[in-house]
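Everything on this sheet refers to the single structure shown next.
Removed from the display is one protein chain of the complex; every other protein chain stays in position.
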Amino acid sequence: MNNLLWLIPALPLAGFLLLVAAGKHLSSKLVALTGVGSISLSALVTIMIGLNFLSSATDKETYHQTLWTWMDVGGFRPEIALSLDALSLVFVFVITFIGSLIHVYSAGFMAADKDYSRFFACMNLFVFSMLILVLADNLLLMYLGWEGVGLCSYLLIGFWYENPANGYAARKAFVITRIGDTAMALGLFTIYYQFGTLVMSEISANAASVWQPNTPIATVTALLLLAGGMGKSAQLPLQTWLPDAMAGPSPVSALIHAATMVTAGVYLIARMHVLFELSALAQMIVAGVGAVTLLVAGFSALTQYDIKRVLAYSTISQIGYMFLALGVGAWTAAIFHFMIHAFFKALLFLAAGAIIEALGHEHNMFKMGGLKDKMPLVFWTFLIGAASLSALPLISAGFYSKDQILWYAWASEKGSPILWFIAIFGAFITAAYTTRMMILTFWGVTRTEIGHHPGKLMTIPLIILAFFSVVAGFIELPHNFGHFTLFSDLLHRVLPSTVLQADESSEWKFQLLAFLATFGGIYLVFIYYYREPYKIERLRENSSFQSLYRFWHNGWGFDRLFDLVFVNPFVFIAQINKRDIVDRFYDGITSVTEHLYRLLSATQTGSLRWYIMGMVIGAIIILGLQIML
Amino acid sequence: MSSSVSTEIVMLLAALLFVLGITGVIIRKNIIFMLLSVEIMLNASGLAFVAAGSRWGQPDGQVMFIFILAMAAAEVSIGLALILQIYHQHKSLDIDKLREMNG
Amino acid sequence: MILVWLIGIFMGGGTAALILGQWNKSIPRWVALATALAGFLLVAIFWTNQYQMINTHPSSVWLVDFKRDWISSFGISFHLSIDGLSLLLLVLTCFLGILAVLCSWKEITERTGFYYFNLLWILAGVSGVFMAMDLFLFYFFWEVMLIPMYFLIGIWGSENRVYAAYKFFIFTQASGLLMFLAILGLYFIHGQNTGMYTFNYFELMETVIPSETGLWLMLGFMVAFAVKLPVFPFHTWLPDAHSEAPTAGSLILAGLLLKTGAYGMLRFVIPLFPAAAEQMALPAMILGVAGIVYGAVLAYSQTDLKRLVAFTSVSHMGFVLMGIFSFNELAFQGVVMQLVTHAISTGALFIMAGMIKERLHTRDMNQMGGLWSRMPKMGAVGLLFAMASLGLPGLGNFIAEFLILLGAFKASVWITTVAALGLVFSAAYSLRIVQKIFWGPQDGYGHIRDFSLREILVMTTLTLSIIGLGLYPQPVIDTAAPAINKLVLLLETDKTQVGKVTKPDTQQYLVKKYQESYVRK
Partner (left out) sequence: MDIAFYITAAVTLISTVMVITRHNPVHALLYLVISLLSLAMIFFLLGAAFAALLEIIIYAGAIMVLFIFVIMLLNLGEETAAQEKKWLKASVWTGPAIMAGILLFEFYYLISSSDAVLYNEPNIGPRPVALSLFREYLIGVELAAMLLMAAVVGAAHIGRHKKVVLHRFLKEKEMS
């Protein structure tokens, strides 16, 4: 089993290569078959290896396979080596499983597109890169996957490249994440010079002996890695690219910008948790970033028109929850929320994609409405996803994962009441914007007629995902409802358990408060948007509310701020210096020479007598010098 | 045979001749006069050589004079041939009219 | 002897192309192709034969040596010798030589004989530069590669070619003369010290130079190499030369001529003046970083595709400078990788620019857009090389830049941090290439054809090599390792002796000289 590890990433890669080499000549059926098949096979291999791993591997064992030595320079010897442990298993499973569902969906969704094969090629390449990211045994190989997913994200956001806006969104996404990546590269350098290796297991094993806790170097390294994570995972302040990234096709948003790539930061921090545990400050910053992000993105989500942008902000906000969990040391809770979020957010995006396509590429929720009866299947699956997102108690998977995070935000040793309060307020907002989205889209009067209904290829993945969005929560239940801990037991092979400061017996109070927050959010929006819509109309007339609304709508003005502080100066300097000021200096030398030349050539009159005069003057000067000296 | 004529005086004479030659070259516009003035200058330097040779009792000064003579002969023959041609082509010996270079 | 053969092949092939070009216009390109292939085969076979040796006997740095007296009264010899570093660059030279011939196949229709003559003579000059172990001979080859390049730009360039050719010539020539002065200075100092006047590299390496003089001599060398590389304030000839030169000219400029600068620093500046080079390390690194950032910012604002790529070269060569003056193995290996991969990636971008120009008759990116849908193959390749130039992992450039930054990080954390900004900027300009050329709305072009077979051949070779280098760079690293290790060793021994070296040695030396003169009397 161990030796088949390479197959997991190799299959998508093979699919990619085949599509690139021969995509133009294959029929669309074959293209879809290649694209979907490679990922599905990869998922099967994953399940096989995963079962084998669960049944046979002992606690600390990892599956490890070295393919070849990448390079060997001095002592620097990174390998192309894969390694599978519980944490990467969860990620690989999510990537391949959800990935194959989304591929199936795309086979229907993209059927009419002329660049069918390019789409699947990019998607396969993405899955390959993502798998490399989570399977890599050293940080450098992970960096390869890390940048690779960035490239695919770029290619897929700009998939419909003929509209320049899509291209700019893609570029923005790439450049902003590159900022984080660069910080991460610096982190890698620091780690290499501190530990003499980039192999993650060795780093984790040696960290405690190399570094004292809370030393500046530990904090700086952790923060550099965090910066990498913030870029990829769209956390404050590098979050601005994700809403724009919705320019890509919906399956792309589902796979890359909801389920997998954007959680790479979560994976990185969980993977390097040993380093973060060595620096309380860094971990506090992780929690702080998560908390602030979830709130900021939540408010923005509340004010969007575009259904995909709502989901995008909600993704940012949910990843904020994961960061919060990581920050308070609730490692397993973060990963659990990642998995659940992957299910329901992929579901929401796919369902939203189905709606958008059905309405003839209409993104604006205010132009939707009344779809409840017209697209019942999409409605019900969307509803399940939305329930999970707003953490509807007991029946939704999202409840179990988010509840865990809320509880740890209070109860963990590193938690605090403020973090808990932000988290629960965030839960309230989440419920609110989810309900708003549901009401605007599915209730009310029909504002746009549907063109055509989604086909089977699109609906089946929705149903499967909806199923998991309910069921997946039950693999990890809080101690007061059944205390079933399958998931965290698995992950505790890799990740430490959370140290609590509060008594577990008080957990029910917090669960109750979480209920209230969720229902409060739903109720509030229900009142304002459904039962008494005139109230919202009245609010809209208020000018201070209006400006607040606009402020939130524009993502708290981060885009404008960055434009003002970074982008515009850069572009301005680049533009004014287009002709290279240094060259002006050399031009100056040239023109001085030229002037001198004109000056001197004016003396070359061709008059012989004048030349002789010059000779005489020269002789006078030379002799004069001789006399004087 | 002794005399009160010192090298200084002879050299001064050479210098005077030379300067006169230069003046001639500069102030005259006619090429023939310029050529004559050049001859004066050559003579002046020949005088300096001969005087110096006599001062040291060596024949080298006169040898140099002979070389100057040879050179002067060559120069004059070429120069005069050129003058002939110039006169044929331009119908003038005015050096200022002959300039074709416009700097 | 193989070294002489290589130069002989290029020079002979060039001359043959010139002569045969009188009869027929298409013969020269076949001659040139055959010559370049022959050269490549020669070097490649040599490499594969030696590869085992390099790995098993890393201590023997010099692989092959050829020495004959040339002008013995001045101590000038015809001395060629290569180690792993030179070998790599020679392979690169021959490889790019083939590509250069292929990419001018259709482009050059005027005076083909003279064109291929110049092309092959540049290759001869560049090979000579990489092999010469006699400073006079080195300078000779340095000039040999310069003059045909001048013609290449001046005759077959685009609109503003004369200006560009002059600029190129004056910059390189003026700096080359400074180097020549420095060579002479070294020659005389060595001659006065030992009584033996020689231009031999190995002899001159042992010269004891007073530190002040050493600094000046080093600067003389440095200026020449810095202009060639090019280092930040001396870079301005590059965009003009690149953008005006014909495709093959740009390819060779970027791929080979710039590399001679870096090669010179590694081969001459550091070994001849280790102490002075260490003094220069900090300013040089700062200049390197300045080049990285400045080149990237300027690249971002260009609208002329070739100019843009030229400025990315400035940026990438900033990495090289920074790596060289970090003085450690990682950075040196990174530099070697950068030399090879930059030649491939930038070369590919220039070839692509040439192909686009052939089709659209413009280099202005504002007049392009949406080419992907018309030429998907070119789009894919263009994207790949744009990614290479921003240092995407998995492609060769990443290895290079990562190693350089990793090495530089050891030397100076802050400088490396600023240099890392270059990675962000490189993303900005590379994506701008993709955006402006391949993406966006497509305007009404006429019929544009995608790659022809010849172009596919060229691009596939480049693509495979850049990916191969990205995933398995070990052959390059191993080949360069002995030379690099020796360099590192040299710097380390020098560091341990620093402060002791100059004074006691000169004193000893004076004593020795005094004794000698005494004996002579």
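For reference, chains read A, B and C in written order, and residue numbers begin at 1 within each chain.
Keep in mind that, in the parts below, a contact is a pair of C-beta atoms (placed from the backbone, for glycine too) under 8 Å apart; a residue touches a chain by one contact, two chains touch by 3 or more.
These figures come from a predicted structure and were not determined experimentally.
Taking every chain of the complex into account, the absent chain touches A, B. Of the candidate positions A:Asn3, A:Ser56, A:Ser543 or A:Gln626, contact with the unshown chain belongs to A:Gln626.
Against the chain not displayed here, chain B makes contact via residues 1-13, 15-24, 26-30, 32-33, 35-37, 39-40, 43, 46-47, 50-51, 53-55, 57-63, 65-67, 69-78, 80-85, 87-89, 93-94, 100. Taking the whole complex into account, chain A touches the unshown chain at residues 613, 616-617, 619-620, 623-624, 626-627.
Going forward, only the chains that are shown with their structure count from here on.
Interface comparison, A-C versus A-B: the higher count of C-beta contacts falls to A-C.
Averaged C-alpha coordinates put the centre of chain B at 60 Å from the centre of chain C. For the pair chain A and chain C, the distance between C-alpha centroids works out to 39 Å.
Centre-to-centre, using mean CA coordinates, chain A is 94 Å away from chain B. Residue positions of chain B touching 2 or more other chains: none. Interface residues of chain A, counted against chain C in their complex, comprise 20, 24, 68-74, 76, 80, 118, 140, 143-144, 146-148, 151, 154-155, 158, 161-164, 167-168, 170-171, 174-175, 178-179, 181-182, 185-186, 189-190, 192-193, 570-571, 573-575, 577-578, 580, 582-583, 585-586.
Listed in rising order, the residues of chain C touching chain A in the complex are 232-233, 235-236, 239, 297-298, 300-302, 328-330, 333, 370, 372-373, 376, 380, 383, 387, 390, 392-394, 398-399, 402-403, 405-406, 409-410, 416-417, 420-421, 423-424, 427-428, 431-432, 434-435, 438-442, 471-474, 477.
Across the complex, chain B meets chain A through its residues 22, 25-26, 29, 34, 95-96, 99-103.
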